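After the structure tokens below, expect a handful of questions from me.
For this view, one protein chain was removed and the others were kept in their places.
Every chain is named by a letter (A and B) in the order it is written, and numbering of its residues begins at 1.
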Amino acid sequence: MIAEIGLIALGLTFAAAIYAIFASVVGQRLHQDRLIDSGRNAALLTFPLLLIAAFALLAALLTQQYQIAYVWQVSDPNTPMFYRITALWGSQQGSLLFWSVLMSAFAFVALLVNGRKNRTLMPYFTAYTMAVLVFFIAITLFMENPFDRFWITPDLTADSGVPAYTLIPPDATAPSPALLASTARGLNPLLRHFGMIIHPPMLYLGFVGFVIPFAFAMSALASGDLSSAWIKATRRWTLIAWLFLSLGLLLGGRWAYDVLGWGGYWGWDPVENAAFLPWLIGTAFLHSVMIQEKRGMLKTWNMFLVIFTFSAVIFGTFATRSGLVESVHSFAQSEIGMPMFFFWSSITLVSVTLTLWRWRQGKLRDDHHFAGILSRESLFVLNNVVFIALTLAIFWGSFGAPILSELLTGTEITLGVDYFNAVTVPLFAVLYILMGIAPLSAWGATSAIRMGRSIITPLVLTGAALIGAFLLGASSPGALFGYGVVLFAGFVALYETYRGVLARRRAHHENFATALLALFGRNRRRYGGFIVHLGITVIGIGVIGSTLFQVETQRTLLVGETIDVDGYALTYNGLLSGQVTGDGRIMTIAQVSLARDGQALAELRPRTDFYPEARGINSQIIAGVHSTLENDVYVLISGFETINGVEGATGTFKIYINPLINLVWWGGLILILGTLISSAPAETVTAADRSRLRTARARPQMGSAMESPA
Amino acid sequence: MNSLRRISLRPIPFRPVLALIVILFFLRTLNVPMRVCAQDAAIDGVISYDEVNAVAKELYCPVCPNELLSDCQTQACIQWKTEISDQLAVGQSPQQIIDSFVRRYGDRVAHVPQDPFLRALSLVTPFAVALVALIIGARTFLRWGRLARRSPIAADAKHDISANPIDNDYRARLERDLEN
Partner (left out) sequence: MSQLDLLDEIDQQPDPSAKRGLGGGPIMLLAGVVVFLAVIGIALVRQNQDQPTTGLAPDFTITTFDGEVFTLSEQRGKIVILNFWASWCGPCHEEAPALQRLAERYQDRVVFLGVTHVDEPDDSKAFIERYGITYANAEDPRDDITKRLYRITGVPETFVIAPDGSVAQFFFAAINETELAALFDQLLETAAT
């Protein structure tokens, strides 16, 4: 019953989306408003339909319908409720459905919000969003269907497993529920972490969110309306998508740190990088659109940036799901690789061609020209270039070089951490420098002298901070340079905010707090942006600290033995084995005491979890961590020995001291706050002004050339 | 105050651009990732874990996807790390051990391909592309500079898409009308 509901909902969504495409395009071409509205309604309908399908799958998971192959794959009778819910996106089929739900949700809201604005753009917008949705529904419905069920057919000869069918085969009977329940696979242990509830949804929201700016851009190209209308419509969407993507990446790093047990949070894994690429181009786009809004420049740049952001999104999901490269993240290899490749190629080619065509038509002409290298426009172009360089360098390391090498010479190569550090560090340094000087530049031209004057205070502050850092132990030139550029960007953000507050105080005679609030209220984009930059600065400090100054060691300890690592005293107090938890895990917990300068700090409990029922990966190593702002003391069990029947008579531990690592997470929170401020709707007109305007409009205007439309 | 109003219309001068290029190359060579590892002194001639990990960190696990040998905890990896320990004990240098792993399992276990042709292909290509991009960028900037000189009015510092401020007010009112 549930499976039927889900299947029908999916099928109807597919039909509705296809209809929406045709109705919108035909309606626009023939100027039939009713057809356009009909198409729009069909598009709106996809969201509730997909919600039904998703809820059907969720219901199946919660009521343990193991006949549905997906439920069998990702859960078992022991799975706790929490993971049963998150299993909705735990494997290929469910995550595809989840992706589609989120995409239709975004389209739904975008269509409602833009109901009566942008009438030239909306029909094509509907068509493009529905086209993307149609593709994902198609591969869900016809290739990776979450509602496939196990059936026993009379002519079944296979001895290994009962096959799953989407439609009920003739003369089929359902397998015994007890048998299904007892053999159910259960969720991959690596996914049984709190992060599972938020990392994939955030990441998907980020990816899917970029459909909206892309669709607006494409509708601008298709309709020929290449004014700033599409940019204005998408600004907030871009911010929201960017926010979720940033969150998703930070959460992924946090999860890796908590669960994967190698003391780090970013491994330059191909799938991680595939998610990072759209963030990089997306950030470039986010900044570059400001130029088009303010000065009508960089129109072609922005088109290409938004197209390649979305292309990177599709490439990312394609690379993850197709097995293009090996990764700890990859889903099981499936047959959707080829269809995804064709989809990705088509949208990239079509959008690039359309852009070039409009460009040749002269519709993407800039309104103004560049004034000088220190003008804000030039710095933003440099910004774009650096982000693109980063994207290409990271793409080359993860995909380009290995793929080309395999194709041309048949040899598998790896470009590892050393390559990525060597290539990205200088580029990030340039970005931080730009983050510092761009806010100090002006639209149009800025003479070097003028910029020089604004830079002095932040530079002095940076110098002072660096002296502090030097005294605290950061003595290498590389570290000082790194901290220097990062702190410089942060101080510029703080200083500019301070200057703004001072200016307000002088003008309105408000106290500091009121001035600050008013400043943010009046110009959320600018000052919200400064908070985001501040967040990036804090993250940068955390990254430099935890990468350059990480202390790592591996030791074997007898019970009761203490060692000293970087000033910390760690004592091994024994092993607790065979601890069974509610979901069937068997934990082996080591007890480690942490002290410093004679003072006891914490009791750490690094452990290994063993999942006896799971197939494939069946164990996990969880670190015992003591977190402070100064650093993390991160301890992993590497092994233990049993001597004379005493289990854990010696324990081998991997110990990491990660300085400043918590700044990475705190910086992330600051970043979120800044983005929320930036994207909050601004009060453009106060209530008093609005009522004045209303009364003014009531009287007929003399000399107004155009009538107010009804 | 005239100096503040005068807009610099020189074409993009080479010197700042050149300086930028020099700085970028300088930055690339400056990269010094310093890992301060607590080196455990060899106890009774036995190779410490840290010494093994220092070598294992330079290698990728031959069978697990994208995992450093030092981080990998599978049976196979532990065997390989034991082998590294044995080799260090007989006096092999870290580089010799890395080379032997590359000989046995191929270039993919090293951070950067050891084979000279592949190494060149991998590392030079990004630089080559960057150089091409810089050249195209510099030429575009020069062209913009020429255009700016030819039509100084267009380079004026205007702050809105619509040049006419009255239009903006009117637009805003119209928008509000449409919404009400």
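The definition used in the following text is that contacts are C-beta pairs under 8 Å (C-beta built on N, C-alpha and C of every residue); 3 or more make two chains touch, one makes a residue touch a chain.
Computed from a predicted model, the values in this text were never measured in an experiment.
Novice: Sort through A:E4, A:D171, A:E406 or A:D564 and give me the one touching the missing partner chain.
Specialist: Residue touching the chain left out of view: A:E406.
Novice: Check each of A:V113, A:I168, A:L349 or A:L669 against the chain that is not shown and name the one that touches it.
Specialist: Of the listed residues, the one touching the omitted chain is A:L349.
Novice: Could you tell which one of A:T63, A:S176 or A:Q361 touches the chain left off the display?
Specialist: Of the listed residues, the one touching the omitted chain is A:Q361.
Novice: With the missing chain put back, one of A:Q32, A:T120 or A:S619 would touch it. Which one?
Specialist: That would be A:T120, which touches the missing chain.
Novice: List the chain A residues touching the unshown chain?
Specialist: Where chain A meets the chain not shown: residues 119-120, 225-227, 229, 322-324, 333, 337-338, 341, 344-345, 348-349, 352-353, 356-357, 359-363, 365, 399, 403-404, 406-407, 410, 412, 706, 709.
Novice: Determine and list the chain B residues touching the chain excluded from the picture.
Specialist: Chain B touches the missing chain through residues 62-63, 74-76, 79, 83, 104-106, 161-162, 167, 171, 174-175, 178.
Here, only the chains that are shown with their structure count from here on.
Novice: Taking each chain's centre as the mean of its CA atoms, how far is chain A from chain B in angstrom?
Specialist: 20
Novice: Using the touch definition up top, name the residues of chain B that touch chain A in the complex.
Specialist: On the chain B side, the touching residues are 3-4, 7-10, 12-13, 16-17, 24, 27-28, 30-38, 40, 48-50, 53, 60, 64-68, 71, 73, 106-113, 115, 117-118, 121-123, 125-126, 129-130, 133, 137, 141, 144-145, 147-148, 151, 154-161, 172-174, 176-178.
Novice: So in the complex, which bits of chain A are touching chain B?
Specialist: Contacts found on chain A: 116-117, 227-228, 261-262, 267, 269-270, 293-296, 326-328, 330, 367-373, 378, 385, 389, 392-393, 396, 400-401, 404-405, 408-409, 411-419, 421-423, 425-426, 429-430, 442-445, 447, 449-450, 476-479, 481, 547-556, 565-566, 621, 638, 652, 684-685, 690, 693, 697, 708-709.
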